[in-house]
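Let me begin by presenting the structure, written as structure tokens, before commenting on it.
Removed: one protein chain of the complex. Kept in place: all other protein chains.
Chain nomenclature is as follows: A, B and C, assigned in order of appearance, with residue numbering initiated at 1 for each chain independently.
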Amino acid sequence: MAVTSAAVLAAGPAPRELRPAFPPPPVTARPIDRDAWIAAFRHVRAETERRAAPLSPEDQQVQSMADASPTKWHRAHTTWFFEQFLLRDHRPGYRIFDERLHYLFNSYYVAAGPRQPRISRGLITRPTAAETAAYRAYVDEAVESLLAEAPPEGLEAVLPILEIGLYHEQQHQELILTDILHAFAQNPLAPAYDAAWRFPAPQPAEGGVVLPGGIDRIGHAGEGFSFDNESPRHDVLILPCRVERALVTNAEWLSFMADGGYARPELWLSDGWIAAQTEGWEAPGYWRREGAAWLTMTLAGLKPVDPDLPVTLISYYEADAYARWAGRDLPTEAEWEVAAREGGLADAFGLVWQWTRSAYSAYPGYRPLPGALGEYNGKFMSNQFVLRGSSVATPAGHARLPYRNFFYPQQRWQFTGLRLAQAGA
Amino acid sequence: MAVTSAAVLAAGPAPRELRPAFPPPPVTARPIDRDAWIAAFRHVRAETERRAAPLSPEDQQVQSMADASPTKWHRAHTTWFFEQFLLRDHRPGYRIFDERLHYLFNSYYVAAGPRQPRISRGLITRPTAAETAAYRAYVDEAVESLLAEAPPEGLEAVLPILEIGLYHEQQHQELILTDILHAFAQNPLAPAYDAAWRFPAPQPAEGGVVLPGGIDRIGHAGEGFSFDNESPRHDVLILPCRVERALVTNAEWLSFMADGGYARPELWLSDGWIAAQTEGWEAPGYWRREGAAWLTMTLAGLKPVDPDLPVTLISYYEADAYARWAGRDLPTEAEWEVAAREGGLADAFGLVWQWTRSAYSAYPGYRPLPGALGEYNGKFMSNQFVLRGSSVATPAGHARLPYRNFFYPQQRWQFTGLRLAQAGA
Amino acid sequence: MAVTSAAVLAAGPAPRELRPAFPPPPVTARPIDRDAWIAAFRHVRAETERRAAPLSPEDQQVQSMADASPTKWHRAHTTWFFEQFLLRDHRPGYRIFDERLHYLFNSYYVAAGPRQPRISRGLITRPTAAETAAYRAYVDEAVESLLAEAPPEGLEAVLPILEIGLYHEQQHQELILTDILHAFAQNPLAPAYDAAWRFPAPQPAEGGVVLPGGIDRIGHAGEGFSFDNESPRHDVLILPCRVERALVTNAEWLSFMADGGYARPELWLSDGWIAAQTEGWEAPGYWRREGAAWLTMTLAGLKPVDPDLPVTLISYYEADAYARWAGRDLPTEAEWEVAAREGGLADAFGLVWQWTRSAYSAYPGYRPLPGALGEYNGKFMSNQFVLRGSSVATPAGHARLPYRNFFYPQQRWQFTGLRLAQAGA
Partner (left out) sequence: MAVTSAAVLAAGPAPRELRPAFPPPPVTARPIDRDAWIAAFRHVRAETERRAAPLSPEDQQVQSMADASPTKWHRAHTTWFFEQFLLRDHRPGYRIFDERLHYLFNSYYVAAGPRQPRISRGLITRPTAAETAAYRAYVDEAVESLLAEAPPEGLEAVLPILEIGLYHEQQHQELILTDILHAFAQNPLAPAYDAAWRFPAPQPAEGGVVLPGGIDRIGHAGEGFSFDNESPRHDVLILPCRVERALVTNAEWLSFMADGGYARPELWLSDGWIAAQTEGWEAPGYWRREGAAWLTMTLAGLKPVDPDLPVTLISYYEADAYARWAGRDLPTEAEWEVAAREGGLADAFGLVWQWTRSAYSAYPGYRPLPGALGEYNGKFMSNQFVLRGSSVATPAGHARLPYRNFFYPQQRWQFTGLRLAQAGA
């Protein structure tokens, strides 16, 4: 899986013959390059299927907790997204594949009508995985026809929806991997998603990026894609600090554990301590003790914990406790963005999402998109924390510098890790 | 007493060429008829596969509530039963198919070791349905070889286990249908298990069987198979009463509903009223109102409620409330058994299990089987009520006069119905 | 506290000057002895206040679990009972003390209208204990005036309600003690209700009462008071058995514990084992280990467990497990009643209620009282087990041979114990 490096992020557009199919051109580029958009659409749709391919129909059916969704649901929901927001209104004469699927595959768009309770997604055995493939093919054909045939002015209205649909599907591609890993981790047989899968080695890195402090700017700039929650770009005050170049590793985490990290309430937030006690945390997610060794459940099955890899599958509460134990802080999202922009962070992208100490909230002057798509990001701005970067499960081309990911502080089934920071340094 | 209808119940043993493969000969019959036992084994094992055949791998994966289990689990658990209780100890040189399956497919036998939590059976996507078929084939081959090759004295020890294993698997065959119907009923698409399936028409019946009262005997007698909870056969005092020949129908149930049956607390047991309010009951299970009509989810999909069919998918609480509304009682299990033995009841078998007003408890002097199989029935003797007869989902050859089925009074996903009785009549 | 011995139960009416105020004369006795009824009323009402007297206003306020009620609530609810069922309709010109109390102090009479949720009784700080005393005095005066002044034909209608109100209040007197003991047992300070309180010593007893078997009769007979659930008196078949004369003692229970009684699932009902694990049972209710010794919370505070006393504060599940461990059974309620009637049981009354193995159900032909009072007993006839006898907390004059007490099998905050039986002996 290709990683979005800082180098790639900094690079300009590649010559056509070398340019990957994704990301597509800016929606404002004229003339509209229909072929490039069709290529991007095919690329993203194919990647979803590529990720689902190793999974049996049974694997694709399971929902192992309320936060996760079946693979099959991801495949159908991303398809519904195009049907609902793009084809229904913008493709003249389009016939809905099956109106009854609307209820099943709407996720959380209240404005789009009632929907299957999230916790019950795993109960829906029909449509089967094969029938879901047919649904995908039907919608793919209609979208491609629309892209090929729509008059230019129609296409202008369509491209922003298409673009968000592609990024949306990529987010679900990431979830396909993290959700099935959670399901497999519940299985005493510890099945492998891909026996040959390996976690990428981190870049060598030492020391920290020193930020001298002052007014800076963060948020989305320029003409490429962004989610609404990355805007408006705005001034922020950076206080002097240092952000570590390296991610925290399993070896360091084992030191934290050996020093009683999971047994010392003074290191923990109150809500975090309750979560840790209630759920019996004594190591990162999916770690299992076997004699003196620690194993961890990976996409390749159960493997020994590799001390050199970045720690992952940790909650915000654990990241926060670790930082307190280390006498450091987590960076704010602004500190992270500025430090990453300066190019000094190792593995800012491609290994693990990095918890920041910033609660997820609106940028000053933020207003969500109109209509149902306004529910995409804005309504989640309470009780969650921002993560920055991207992970090993993030599809190529998806990650960007101002990208704001967010999860609840107790969640720990994503590829989440941390890097430390230090005030005043 | 062998198969389902009253006529069959009265019949003697059929000539060999006509005799169905199930039930097998009595375990005490000598010489041991190896072929008959192999035939019975094949017959039962094949019936399980026949019931699973219309179901996709996704269907076989789902667990739609804690009380239900995935089809795949039923197929594997019944196989584990033979491996655990029969092959492990009685087949020299037998190699366990996969020791790890033991944890996954033990149901509730505490004495047999720890097991997958019941509520999490649906999380196990591997082994797949196809791998489960391989497990079944492996065990089938071993059991058949054992039956063919074991010396007679070894076979004597084996037959009682084999026999209980066959009846056990038949119980799961019934659950395969009721559990998938529950799952399908959760799906807004209302899938059909078998579009051609029809509920059998009830026999014409009027009036009641009058029991004059006096000391009678109930429980298992003779040499055929029985579960331990049907013993010892013992004296009971029957008080004068009348047991209705006919089952209560949907038409009669609609009268109960029209008369406020679900809205009048004075008709209900206190715990039943709480259950009805909490779960929002206003009709039998799986009924859905559509305009002025009632539809119900069946194995053939969503169908109009047929007034002439027996009401089914009702809890004990509903049956009890109906009887109170009708100014009658449910029969005791002893009243039912005596009335059925006298041959007067229509549809005692084969349509719906019939709730009795007898709490499920030990017959006087009852002692469970030794070892893990002692957990089969005895440990459930609190908080449940006895049902008698059998249902449309019960496999041929399984039902018998003294058979005691039992469920919690709030459960209503089996084919459960009722017939009324009247004291002193 | 005087105990209702078998001797007392067997005795006829005492001469007037010796007769205790309670029980009152039969409701059918003519002429109506107004003074005797007024005396009985005063006697019962005073006993409630006597039991509440040692309790502070804070003690009277607390509701320590959903099953228990505040003392103050018991005092007010029993008063409401007379106001609602007796004064409202039968005392011309009676003015309700405060209509708003109706909602607060109705317990479970659905027919009497909506009511304070049971679990929230402890939230009601007003009326205070002192205001509750004023409510009691107001109603007392009205009831006594009614008894003194009503014309004889009016009195005839009133007496059955008065009588059930008195027995009803006595039931709450028992709960006043058991509920406050539960509350005190939650307090690390282990307060004493009455430091001088002592559990009565059991009668010396050996061997068992042998019942030869045959048709016998149980249930209420004669003209005295009974609850509706004790009727109709009816034939039962007693199978040959032996019922132990003595109650099971703490010493015997300690043997059960020492033999792993709480750690061996094979001794337990399935639901019982789940309850024991979930709630962490390892001894009877309120027992606390202190070093090598066991203490238990009593009405006199925390005291060493006395090996000679009957075990108490046990659930049905524990009683059932003990019997299985001992290779015995609990008696049925019919066996208990016949054995007690024959006079052979020691401490049938006055120490601990005795679990029977009979699920609480309707006697054949049972019909509840009409109106709201029909909810008194009948609607609880599922999921509970019958206890017989009476306990140290039962008020004098309340216990009777056919009395049927009932609790859920997991409940263990009453003075509940057991005696064993043996089939066929």
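One rule holds in what follows: a residue touches a chain if its C-beta (ideal position, glycine included) is under 8 Å from a C-beta of that chain, and two chains touch if they have at least 3 such contacts.
These figures come from a predicted structure and were not determined experimentally.
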item: Chain not shown, its touching partners among those shown; value: A, C
item: Residue of A:I215, A:A258 or A:A292 touching the missing chain in the full complex; value: A:I215
item: Option touching the unshown chain, where C:I32, C:A52, C:L86 or C:L104 are the choices; value: C:L104
item: Positions on chain C contacted by the hidden chain, ascending; value: 56-62, 64, 72, 100, 103-104, 116, 120, 122-129, 183-184, 186-189, 191
item: Contacts of chain A with the absent chain, listed as residue ranges; value: 108, 110-111, 215, 234-237, 239, 265-266, 268-273, 316-317, 320, 357, 359, 361-362, 364-365, 374-375, 379-383, 385, 409, 423-424
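Everything below uses one rule, namely that only the chains that are shown with their structure count from here on.
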item: Contact distance in steps, from chain A to chain C; value: 2
item: From chain B, the most remote chain by mean C-alpha position; value: A
item: Distance-to-centre winner among chains (Cα means, whole assembly as reference); value: B
item: Centroid distance [mean C-alpha coordinates] between chain C and chain A, Å; value: 61
item: Chain C residues counted as touching two or more neighbouring chains; value: none
